[in-house]
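What follows is an incomplete set of chains from the complex, kept in their original frame.
Residue numbering begins at 1 within each chain, and the chains themselves are lettered A and B in the order written.
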Amino acid sequence: MYRTPWVRVSRGPIESMAICSYLAAGKAALDEEMQRDATVWALGEDLGRGGVFGQYAGLAERFGRQRIVDTPISEAAILGTAVGAAMTGTRPVVEMRFSDFALCAIDELVNQAAKARYMFGGQTRVPLVVREPVGMWRSSAAQHSQSLESWYTHIPGLVVVMPSTPADNKGLLKTAIRSDDPVVYMEHKDLWGLEGEIPEGEHLVEFGRARVVRSGSDVSLVSWSKTVHTAAEAARKLASEGIEAEVIDLRTLWPWDEETVHASVAKTGRLLVAHEAVGVSGFGAEIVASVCEQLHDALRAPPRRITAPRVPIAYSPPLEDLARVTTDRIVEAVRQSMSE
Amino acid sequence: MGTRSQVPVNVDTDRLVRHYHNMCRVRAFEETALEALEQGLVPGPLHPSIGQEAVASGVCANLDADDILLSTHRGHGHTLVKGAAPLAMMRELLGRAGGCCGGKGGSMHIADFSVGMLGANGVVGANILIATGAAHAIRLKGETRVAVCIFGDGAINRGPFLEGLNWAKIFTLPVLYLCEDNDFAATTRTRSVSAGDGPGARAESLGIPSLAVDGNDVLEVDAAVRDTLAALRDGGGPRFIHARTYRLSGHTAADAAAYRDSGEVAERWLNDPIARAAQMLRNTGMAADALDEIAREARRAMRAVLDEARTTPWPEDRQAHLDVQDTLGPGLARAD
């Protein structure tokens, strides 16, 4: 009854490229989708003054206070009202500020948004996007640095997106806004300033398609979000040693591109997964398990994960650094893998 | 109450008959469902609303089909009066194909979006935010319909109560919050764990006008809701109604409610909203027989519904995997 029609996602024609920051790319995506569809709106704390990182700067002036909505500090209500509004013919884009604060709205996301379509037998859809900036950034300590993406991959009904480049932040956010199912959209705070090329014109990126950042025949290096850049850097170093790493950016964790990863591992025989989150029960475990289950014989060395230890993030920079996935750690792990 | 005769002077008999009819149907639906449960036909839990039917009818009979309703785990009555088909509801309780949620939700998730009933909820208080958000969407789209959220007295101690009501007030949303206060939250007397002067005082502290009504007097509920909805449609922002009633049955069908004495319950049965409505109608001159026939007819109808529901097949196996999400990803391609 209150449904909006499902829009098939396709890649638009790439006309030309422009340089744009990761932050501006996200803003452009929202801007374009708000122009395209009057039912799209955004809500969160301080959005009227651009949001905490400036991701919304100027949008209130452009679209008005009805569609760029300043909210109280009420995370449960921000997400919970978005669920009701999504069931009632609108497409809310929810801003959670730091992914850590989304923990104040887990019932709303996991028990309500994720399950409504199924639980009500397909009578409704919940087309909402929850933007949850993740990751370590400027010594923000234990309650402002988490990356809990693996949690959401475990929840049926949720899509999980983690863009690593400006182009993907634009194309994936646009796809997320058009998705009829709830999307957990995790931008990395440390990437806001990253600049990169963006295809001009309608640019949509499909869910479930990994990006091969760099081809290589020796080892498959799977990553997402900010760690993709660390992995790419490691691959460059390794190349100078004669080791050719294939770097894969998953871009979306649910759905994830098993096909591309498996094809890569079938070719290289070696799998390393690198991610910023805690290793134990991180999404790296799922990838390793999937590859080992299905490509056991193709693996020439044990798979490896390069991740954070199971510790909260400390404030003090040297301690924080010890939880970080670095180029050196990846290089070292690949070297060890090659020697096995 | 017995032979009380305080019939409102200008009672609208037709309206009262319709309420009586609604209440009889709700009672009959639930009694039939309880029988089905005893026969092993209902696999999950049931939360009966026996004794609370005046709230269901007094509220939901005032709603248009496109008005939005959010309900609770104790939502059969609300759903039925809002216009859901009893057969689809009974099938849902039995987990059968053709249930309003395809058998995937059961009693705690009963919903019929085609009549604006956006769901019962298994999480106390979660419906408050969903209703508030529906009202927010209504306002964004410039529509004239309203949203109504019915919740229990237990829900007023959960965070979403504060966050939702504050939200509705600051955004001037067309939503009616109705607290259906049946004295209990499961086995707990709610007042023993609720501070202050009750739900209405909390709403008023947030600037939301509040009314208290006798939730067992269907005409009082009806009148309060009617006036309040008119105010809502005029755009004055959210409203609150506190309806005092009493849960005559246990918390679930499995709850013998040994934590309260039978004398208390017997006394409360004297205040049964259906009996009270019948008495009022008799006082206006309506024949007892005609009233009984309405009740009997409701029971017959619900028995027929059960007879049909019980012969309905289970959902097809493929339903287990449908309507999760569009983008299934690799997990569902695997056998496990």
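Please note the rule applied: a contact is a pair of C-beta atoms (placed from the backbone, for glycine too) under 8 Å apart; a residue touches a chain by one contact, two chains touch by 3 or more.
Note that the structure is predicted; figures quoted are calculated from it, not measured.
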Inset, instruction - Give the stoichiometry of the complete complex as a formula in the chain labels shown, bearing in mind that each kind of chain is drawn only once. - result: A x2, B x2
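Please note the rule applied: only the chains that are shown with their structure count from here on.
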Inset, instruction - Can you check how far apart subunit A and subunit B are, centre to centre, with Cα atoms defining each centre and the answer in Å? - result: 40
Legend entry - Residues of subunit A defined as touching subunit B within the complex: 1-2, 6, 39, 41, 66-67, 69, 71-72, 74, 76-77, 79-90, 92, 107-108, 111-112, 116-124, 156-159, 179-181, 207-208, 254-256, 258-259, 290
Inset, instruction - Spell out the part of subunit B that touches subunit A in their complex, as residue ranges. - result: 68, 70, 99-105, 109, 111-114, 116, 118-119, 121-123, 126, 128-138, 140-141, 147, 159-160, 163-164, 166-167, 170-171, 322-330
